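Dropping the structure in here first, questions after.
For this view, one protein chain was removed and the others were kept in their places.
Chain lettering (A, B and C) follows the sequence in which the chains are written, and residue indices restart at 1 in each chain.
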């Protein structure tokens, strides 16, 4: 795989890995059949700011790197800002992805959106 | 061309080349279209022995070598013995010919036969 | 430490092979079709190589056609038989776990109206001769079954299949790209009519291979032009490459038993080490009917390409059943045919040895793989440290 340095960096030293104990929003996308599963945990504070975020990913190098990058890009942002995260912004931040791997960035975008949706739903339920 | 040493020897130093001034039998076979023409000159003495022989050949290495070898093989022989010369005897004497070149040995056999025929015809005419 | 464990993908060329090839670039450079001595020297080199390949297979030199690799040989055999015998019949038998060089050639023929039976394999990757026998129909013109599988290393019962085909008068082709130079082959005894091989799988150069075509099989040309390669494969010959193939196959067959013994010992140490040190790992392929150099394991909860990348970062070259590079999201058709779930197939790693590897490398690889597995599992949403059984939810994640 001809991954960019940035991708390899995020793959080797992924930021924000693991399960967030006190997450109030969780999003999961993908399935094992296709070889990629991403789980995104967010902790949104009362001001609607994503105070903390983490991920768990089963997948290729690009899947890990996009998850890692996505967490960095939304950390400290409001959920409205985070909802604006696009997959191409993730790709760009990673200094590109091989064409066959662009779908991973879509998963990352979706995981973020699902986590926020989950947070909103839970909030409504409260 | 993977010619045997013998073929290359007869090609480089052909025996009995040229026109026999006092030939009493001449045979010519082949044509320029096919790339091979052989001319065989024989001088038969009163005892029916081929006293002298020579050839001229337009053709490939095998054509030259088979002509040369054929002259050696009939020189000093009676015309009856010479008529028994086969192309495979020529091939054998040359230590083999590439398959694509066996036709040259046939030409040599034919040229000898035609020269003897020519001699006989001329003799009858006398 | 740099450890190359992807010898089923390709091998390092041997120094002896390189030495043998070197004169044929800038010194003995004539065209083998040329009449002059420059050309004849090249032609002699081709003859020597052809004799060496023939000897390795128990064939005659006139039955060896050099090609541009294993894929080309596979295509030439399959498409050639189809072209020649289509009036006789349009049915072909193969297996579900062939290399794409065979499968995609068969698929092309299906589009042209041929029917192809893809025999299923058992959990170890085996087909049986009686499966072949039962699949034969009146219009079967070809059986093409690989000698040994490139992913899981399973060795097929080629002699038995050859006997069935011979008895029924059906042409038998085997893709022996992974087998030649590694296990003993005798095309006559084994009733093989057509066999493909490739130099770069046996420490020879890339881009050169051969098709063994039994006398009388007489397939049509597959490249049209000059009279090279018995008028079957036109084009100026890759002289240096062919010389390399000849030398490589000679070297490989000369030490075939010795190399097999050495590799089998290293292979088993690697398998045992992985199975002992890493929980929830499964060996793919047959435990004993397997290439001496092949290890293929599924490591549960983690994904193949990630494992490869981590291995690579640690200097180890391996391969996986996760077909990431091709743009397809599906895992290996071979692993799926063996009955693995998509998830498990995605987590498979292939480690293939050569006689150049060392025990030190093997031990380093076991250790590294253990560490990597821990790291990636810690990151995996599928991994639950309390889960213990491997096969329990084997299929739960597929849809």
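Basically, contacts are C-beta pairs under 8 Å (C-beta built on N, C-alpha and C of every residue); 3 or more make two chains touch, one makes a residue touch a chain.
Keep in mind the model is a prediction, meaning the values are calculated, not measured.
When you scan C:33, C:134, C:277 or C:358 for touch with the missing chain, the hit is C:33. Within the set C:90, C:182 or C:200, the residue that contacts the chain not displayed is C:200. Touching residues on subunit C toward the chain that is not drawn are 4, 6, 9-15, 17-18, 21, 25-27, 29-31, 33-39, 67-72, 74-75, 99-101, 104-105, 107-108, 198, 200, 205-208, 223-227, 234-242, 305, 308-309, 311-312, 316-320, 324-327. Within the entire complex, the positions of subunit B that touch the omitted partner chain are 1, 3, 8, 11-12, 14, 17-18, 28, 31-39, 56-61, 63-64, 99-101, 103.
One rule holds for everything that comes next: only the chains that are shown with their structure count from here on.
A separation of 91 Å divides the Cα centre of subunit A from that of subunit B.
Annotation: 57 Å between the Cα-based centres of subunit B and subunit C. Touching two or more other chains at once is no residue of subunit C.
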